[in-house]
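To keep things clear, I will list the structure first and then write my remarks on it.
One chain of protein is taken out of this complex; the other chains stay put.
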Amino acid sequence: MSETELVSRPAPPSIWHMYRAMVGVGIVCGLLIVTAFQVTRPIIERNKAEALQKAIFHVLPNASTSATYRLDESGGFLVLEGKGVGAELVYAGYDDNHELMGLAVEAQGMGYQDVIGVIYGYSFAEEAIIGIQVLESKETPGLGDKIESDPEFLENFERLDVSLRDDLSEMANPIVPVRHGEKTHPWEVDGITGATISSVAIADILNRSAQYWMPRIRSHLSDFQGDFQGEE
Amino acid sequence: MAKPGKTLEIRTSPHILSGYSVDTIMFNVVLALLPITAFAVFAFGLAGLLTLSMALASCVLTEHLICRASGKPTTIGDWSVTITGLLYGLTLPPSLPLWMVAVGGVICVAMGKAMFGGLGYNTFNPALVGRAVLQAAFPVALTTWIPSFGAGRFSSLPSSTLTLPFTEPTVDAITSATPLALWKFSQEATATGDLALGFTSGSVGETSSVLILLGGIYLIARNMMNWRIPVSIFGAVAVLSGALHLMDPARYASPVLMLFSGGLMLGAMFMATDMVGSPMTSRGCYLYGALIGLVTVVIRTWGGLPEGVMYAILLGNAVTAHLDRWTRLTVFGTRGKEAAT
Amino acid sequence: MPSESLWTIFINASLVNNFVLAYFLGICPFLGVSSKLETATRMGGAVTFVMLVSSVCAFGIQLLLVAIDAPYLKLISFIAVIASTVQLVEMFIKKVSPALFRALGIFLPLITTNCAILGLALFQTNKGYSFVQCIVYALGAGAGVTRARVLMAGLREKLELAEVPDVTKGTAMALMIAGLLSVTFMGFGGLGG
Amino acid sequence: MAATSKSSTDEFIKGLWKENPVFVQVLGMCPVLAVSNTAMNALAMGLATAFVLIMSNIAVSSLRNFIPKQVRIATYILIIATFVTVVDYVIQAVSLDLYKALGAFISLIVVNCLILGRAEAFASKNTVARSVMDGLGMGIGFAFALFCLGAVREILGSGSLFGAQLFHDAFQDWVVMILPSGGFFTLAAWLLLFNWLEQRKERKAKSDEATTLALGKEAV
Partner (left out) sequence: MRPMRLLGLKTFRHGVHPPESKDETSGLAIRQFPFAPLLIVPLVQHMGAPSLPVVEEGQEVHRGQQIARADGFMSVSMHAPASGLVRRIALAPSISGRMVPAVYLEPFPGSTQEIEEGTPCPLDTASPDEIIAAIQDAGVVGLGGAAFPTHVKLKIPEGKFVDTLIINGVECEPFLTTDHRVMLEQSGDIFMGIRYLLKVTGAQKVIIAVEANKPDAAAHLREAFPGDLDGSVEVLPVKYPQGAEKMLFSALLGREVPSGGLPLDIHALCCNVATAAQIGHLLPRGQGIQERVITVTGPAVKRKGNYRIPIGTPLRFLLEHVGVEEDVNRVFLGGPMMGAAVSSLEISITKGTSGVTAFTDSAAERTHSQVYPCIRCSYCVDACPIFLNPSLLGMLAANEEFSTMAEEHNLMDCFECGSCSFVCPSHIPLVQHFRAAKDAVRKAKAGAA
């Protein structure tokens, strides 16, 4: 604030005047804010839920309903009740027959410019990642942002192998990035020419997240298959 | 007997000058750049020739027109803009569309030089300003490389070179990775001989380390270049990358690869040494060189880009004013005084 | 992202995503920065200090707001609390160390509510940083702002003696330099990874 | 009556051009640069700022006799922060995507010196009507400037305007324009243009003066 004038004035108004002004303005302002908040809150929450839902259905193409689960201290998963502040969440997707299709998981990591946030879909049937959507990225337009749109790159995630070893303790093969055109295994991510860093970043984010989640999810598969919890 | 003293000129001493003048210095730099230019044309054929010519022409023309527009006599005669044009051309990928080359040339001179008041006042290296802004504008085109010594280089052009203005270049099938990119993204080291002699892909003029060194040594020998700058850059790069390489040779490139690849040689010899953007004191030059070397290694090793010399030099230019201030010489006879007061 | 390492946070805030040159925060003082290097340095110190104070404040407020479930008071309380805390700290410094006050004090009131300070508070909250992460973030951002200003001051000092054409004098020139510095800092892209 | 309406039109006009907050006063630079990477973002930001500006001008000018001088800055900030919070929620409700693009800069309108500056320098001393005109002028001037920046950056940087593709498919985007440095360069270019126009006008005025002087001399 460049405008901080400190001119002394001859007759200061009484303290009462100042309190009256501050409190009066404060009350009016408070009312305004609370009104705006109350009016917009339902709309905003609906918007947010819709956006999340859309993303989940995007990465789990066959799902039509979803439910949010939270990782319990015991290592199992429970349906989320209330707000999930601070909890580790996964989203289960179900098809029209209320069959569990897979899980959607959010993950983040450093990209070329700033943090990249993604959500990816995991298919139980295929033991693979079957879809991915970038939620947050500041990668260079026309270069790094190809991770969001490049069809060849996105092809990687139509079936990216994340199967576990037999003892379910670890992934059989880590997800690894390779140079463009050199993909030979289903667990490799074929990079984008000219945006190697961003594509490597995606592979790393997925790898770290999958290493963490896959053993936990697989060993508590039954948690998700309980009663149907999904919402349209 | 002649009656002397009819038309005596008076000016203040000294009445003799050393004989160096700005245009002689600049012209000698152009001379030192010629072998590099010739090799560039030899290595990249028509594409190299066209890139260099367009770079030179756009820089010189811009300078001329700006002088004209501001009603001043043209300054292209001092050769400095020729250096800018040549060096700018030498730092470009050989397959760059010519329209982009021209745009960058205008940026070099208009934004890098004229805007600050012309020769001597530009705070950043004009050639690098042009290249850096161009790289920010067209990052893909500026990181697409073709192999040197391609078979048909004198008879055909990469398809991207003649791309219509303002359209996206079509990428050639035969792109190739630079030695640094090879190392960064697949840990493949390039043979030292190839590096030194320039049988690698890269910018038009950065590949032939030996010729660059020779040109630099010529200028140093004629005292037209400050040897402290390249020496401290090379020193910093060698020491740092050497230490890293010793720690983990598989992860960190060897000092030889670091020194002889990418734009380091050209940058250290011809661009960091641009007097206008470098410090004036010897100690300042050592620090400036060390900073450039350090930043180069850091960007190459841990940064997102395979090459960082350009950014390192621009950063060096930005801190030059501070280096000059911190390394001010102690004026004769003030040593004790400063301590006392 | 609570998982970011402290080093990454610091490098990002100070180099890659420099508050001034990449996030456009605190531009007005950056453009208005005097060409006196010393002032720029001390001002940078003052900004870093205020950033630290406001970072701590914002962390506390956020805890409180979550507890009472009143997210709509975020902006107002950030502004109010940061401004008054800085005022208090200023008075405290004046009492305790007149020398430090002379070095930093005169800048404090001017800085209290510029966008870099508020931006820092908002960003750290959005990112959900822990207390230690917040501190490191504030230090990194402060270092970045200081570096940008110090570089700018040096360049301006140099340009004061140059024969700059009339059209480019003033803010236009400052913006051009800022743009070139921003391009230069792009070289650090990917460092935080 | 005629006189007042005329002068409040003047209050409106001045913000558009002669005292344009961005191009002439160089105020509130951060949002100007940060969210002007597309015309849409720029316009949305401009309108949001204009809204806050007008509302706070109204509030401040109508309360101007009620607020003691000592606490006026604090009160103004309170008022501004309130309107900003309102705008923040409204934009979230209207479009999450827009909200994401504008990011924290909506909240940062609070500290935009333009708003506090107008509150302090104008609204606190003028009638509600005139303050509205001032707010409208400044706000629209600000939005207009933002739009100028956003349009240039979007056209060159993405080849489109308001998301509509302008050129053929193969248009080469100038990525730099949407990067931070492009913001600096574009604003610098606009200021250069303004400087140049201004100086040309001055020079012309001077040469006109000179010719009249010369003519006057001849006449003598």
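Letters are used for the chains, namely A, B, C and D, taken in the order the chains are written, and counting of residues starts over at 1 for each.
Following the convention adopted for this analysis, contacts are C-beta pairs under 8 Å (C-beta built on N, C-alpha and C of every residue); 3 or more make two chains touch, one makes a residue touch a chain.
Since the structure is predicted, the reported quantities are computational estimates derived from the model, not experimental observations.
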Margin query: According to the contact rule at the top, which chains on display are touched by the left-out chain?
Written below: B, C
Note to self: Give me the chain C residues in contact with the hidden chain, please.
What the structure shows: 160-161, 163
Check: Taking the full complex into account, what residues of chain B touch the chain not shown?
Finding: 1-5, 7-25, 78, 80, 117-121, 226, 275-276, 278-282, 324, 328-337
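Following the convention adopted for this analysis, only the chains that are shown with their structure count from here on.
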Note to self: Between B-C and A-B, which chain pair is linked by the larger number of C-beta contacts?
What the structure shows: B-C
Notebook entry, point to check: Quick one: chain A and chain C, Cα centre-to-centre, how many Å?
Noted result: 29
Check: Which integer distance in Å separates the CA centroid of chain B from that of chain D?
Finding: 41
Next item on the list: Find every residue in chain C that makes contact with two or more other chains and list them.
Entry: 28, 72, 76, 113-114, 168, 173, 176, 180, 183, 186, 189-190, 193
Check: Listing for chain A: what residues touch at least two other chains?
Finding: 1-2, 4, 29, 33, 36-37, 112, 140, 142-143, 197
Margin query: Looking at the complex, which residues from chain B come into contact with chain D?
Written below: 133, 136-139, 141, 166-169
Next item on the list: Over in the complex, which chain C residues touch chain D? Could you list them?
Entry: 21-28, 31, 72, 74-76, 79-80, 83, 113-115, 117-119, 122-123, 126, 166-173, 175-176, 178-180, 182-183, 186
Next item on the list: Would you tell me which residues of chain D are touching chain A in their complex?
Entry: 63, 66-71, 73-75, 78-79, 81-83, 85-86, 89-90, 92-93, 96, 111, 113, 116-117, 120-121, 157-158, 173, 175, 178-179
